[in-house]
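Following this message is one structure expressed as structure tokens.
Missing here: one protein chain of the complex. Every other protein chain is in place.
Chain lettering (A, B and C) follows the sequence in which the chains are written, and residue indices restart at 1 in each chain.
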Amino acid sequence: MKIDLNADLGEGFGPWTMADDLAMFDIVSSANIACGGHAGDFDTMTDVTAEAARRGVVIGAHPGYEDRAGFGRRVIPMRPEQITRMVASQIGALIGSACLSGATVAYVKPHGALANFAAADEVTASAILKAVRAFDPALPLLAISGTVLDRTARAAGHPTWAEIYADRAYLATGQLAPRAMDGAVLHDPDLIVTRLLTMLETGAMPTMDGAPIPLVAHSVCIHGDTPGAIAVARALRSALERNGVDIEPFVSP
Amino acid sequence: MKIDLNADLGEGFGPWTMADDLAMFDIVSSANIACGGHAGDFDTMTDVTAEAARRGVVIGAHPGYEDRAGFGRRVIPMRPEQITRMVASQIGALIGSACLSGATVAYVKPHGALANFAAADEVTASAILKAVRAFDPALPLLAISGTVLDRTARAAGHPTWAEIYADRAYLATGQLAPRAMDGAVLHDPDLIVTRLLTMLETGAMPTMDGAPIPLVAHSVCIHGDTPGAIAVARALRSALERNGVDIEPFVSP
Amino acid sequence: MKIDLNADLGEGFGPWTMADDLAMFDIVSSANIACGGHAGDFDTMTDVTAEAARRGVVIGAHPGYEDRAGFGRRVIPMRPEQITRMVASQIGALIGSACLSGATVAYVKPHGALANFAAADEVTASAILKAVRAFDPALPLLAISGTVLDRTARAAGHPTWAEIYADRAYLATGQLAPRAMDGAVLHDPDLIVTRLLTMLETGAMPTMDGAPIPLVAHSVCIHGDTPGAIAVARALRSALERNGVDIEPFVSP
Partner (left out) sequence: MKIDLNADLGEGFGPWTMADDLAMFDIVSSANIACGGHAGDFDTMTDVTAEAARRGVVIGAHPGYEDRAGFGRRVIPMRPEQITRMVASQIGALIGSACLSGATVAYVKPHGALANFAAADEVTASAILKAVRAFDPALPLLAISGTVLDRTARAAGHPTWAEIYADRAYLATGQLAPRAMDGAVLHDPDLIVTRLLTMLETGAMPTMDGAPIPLVAHSVCIHGDTPGAIAVARALRSALERNGVDIEPFVSP
């Protein structure tokens, strides 16, 4: 058994930092790097892509709404073609930064409200896909497993990989339980590990309100931006390795 | 005889516009397109690169200080490696936008205070050059003729083209007369045309304070962002053509 | 008969301008001045408040979503208390700028998507009102006539004045016809003048889809930010004066 671990990195801005990027680099196999939209700037983009390349961590572009004040977690009303344009310019900015260290942007994963919107809305999903394919029809997309974005990209024949969330509860519909719902966010490391191992062994994820649902999982998204998150992430990686799961990127660097 | 005409385009932001880009597209052979730093956003970058491609106008990346309030005309204190990073991410953003219409970014020309700083400072010139070369050692640079940037890039063996300013007076040192100096900015279309034709025929530019100085000129920078500027630009192009000068880009699209 | 004419001014940013503010100052009796949120900066806020004071034009704060790229025309998802905070800080910024010339901010009128949202949503209306009243329970509010904001503010005993739109068609419900609807925006100066005079004489506004509806009107909002808008505005003022309508601010400067 093998799985990729991905996390959002490079989400500082100017004098401000978000998570402990260096600690997370020891844990993940793929890094979703902010592109200057919801977070990130030319310094973080260059530093984080260079560090990822040094460590053999695979680099993904992590475009989001250009809304630093809201950290890309608010839906900003935009026409679909504007979403395509926004995503294209952000991927380009990260590629520009990465090429300073000879690093390669190997996949794209949308951030926050943009990802959530594309998870349920076909027009938004297509708008994102259009930007990715304008760069390279072979540039992989990392999508939340089973979402509209996931299905839309596969239907277009685009190379698409699926991620699940280790610390989020699922509904019987296959969707993530909304954060506002009681029990939607998991904090107990043991529970997080147990659920994930069950999922990897059985191919089905436990749900809050019904039977486990089958989910494809090439990658597991973990978080480093809350207190204690890094300890949980580290525990998760150790538990996976102890249980014979190899941590490997879903695409080669 | 032939010469390129270049101008800054795509310098709006959100609801605001700067010059009449569509009118300028009829006049120039090369367009320096703002990259979201001093001006421009994903909409302008996409629209203007697409329109340039449709019309066969060559596209240049026009990176500047990330200072919209100051329009890139103020020197923002930065370490040299930050300049490299800023320029790289901006070129990348424009390439990302251009690829939505299959357009190609064919050269780089720094904007405003960044260009002026690099015209006199070798460290800044090298920092810019480093960013350009990280993309592609064959990606041409357009520099103000005879400046430190021009010389630094040539000395590094980088493909470098030289521009002169049609509507700016020169000093006997070969430098542009500072804007604050009386007579530094020319407004009379006839004078502008006559000076330029003399320069193209003799290879030497008249100066305010001495003998004409020899200048290499592959391109002439014209402006569209002041009242009457477009009429002057149009008159300039017509006069050049009437005098048998072909308007041709310095690099192919 | 008398009426106030108001328009949005000071909506530039950095190097960019929006309307011809100086021309509009000859036409309006009240100026809604952008506060650095959707538009405006410390230069425009200072210049435009000073110019208004010199000319005896009454100054209103014109707060909007902090979304320059969208010019405050997009609803940015915010909690109600954030709307209160945003509006309070923007009014404060304009007051700070105005005090440099001894000018006074005499009323508040929300901008764009914030105004439209508050026109229909009581929570948003109350959030705005809360910010205004924190400054001064006697600081007047200018609201679109008949809207939720208008009614909410009156119900709270707040000094509230009502505006109508000269160049927008109304529905029989009393609401503005949505811009997307055919005929929603009027361009014919004669028609605009005729409708307005009818409204002022009868107290009822013609509608697109039914009988005229009674509307309270202390002020008429006019626009200066589209081609030809200033000519229309000037024609409107002249026609009003010719028909014996005095142009007077709804509050004293």
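One rule holds in what follows: a contact is a pair of C-beta atoms (placed from the backbone, for glycine too) under 8 Å apart; a residue touches a chain by one contact, two chains touch by 3 or more.
Just so it is clear, the structure is predicted and the values come from calculations on it, not from any experiment.
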Touching partners, among the displayed chains, of the absent chain: A, B, C
Sole residue of C:N6, C:S29 or C:S97 that reaches the chain not shown, by the stated touch rule: C:S97
Touch with the omitted chain, as defined above, among A:G14, A:G157 or A:G244: A:G14
Residue in contact with the excluded chain [from B:A53, B:I76, B:L215 or B:A235]: B:I76
Residues of subunit A (touch criterion as defined above) contacting the omitted chain: 12-18, 39, 41, 68-71
Contacts of subunit C with the absent chain, listed as residue ranges: 36, 42-43, 45-46, 82, 84-86, 88-97, 99-100, 130-131, 134-135
Residues of subunit B in contact with the chain not shown: 66-67, 69-70, 74-78
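Rule of thumb we're sticking to: only the chains that are shown with their structure count from here on.
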Averaged-CA centre spacing for the pair subunit C and subunit B, given as whole angstrom: 41
Intercentroid distance (Cα basis), subunit C paired with subunit A, Å: 44
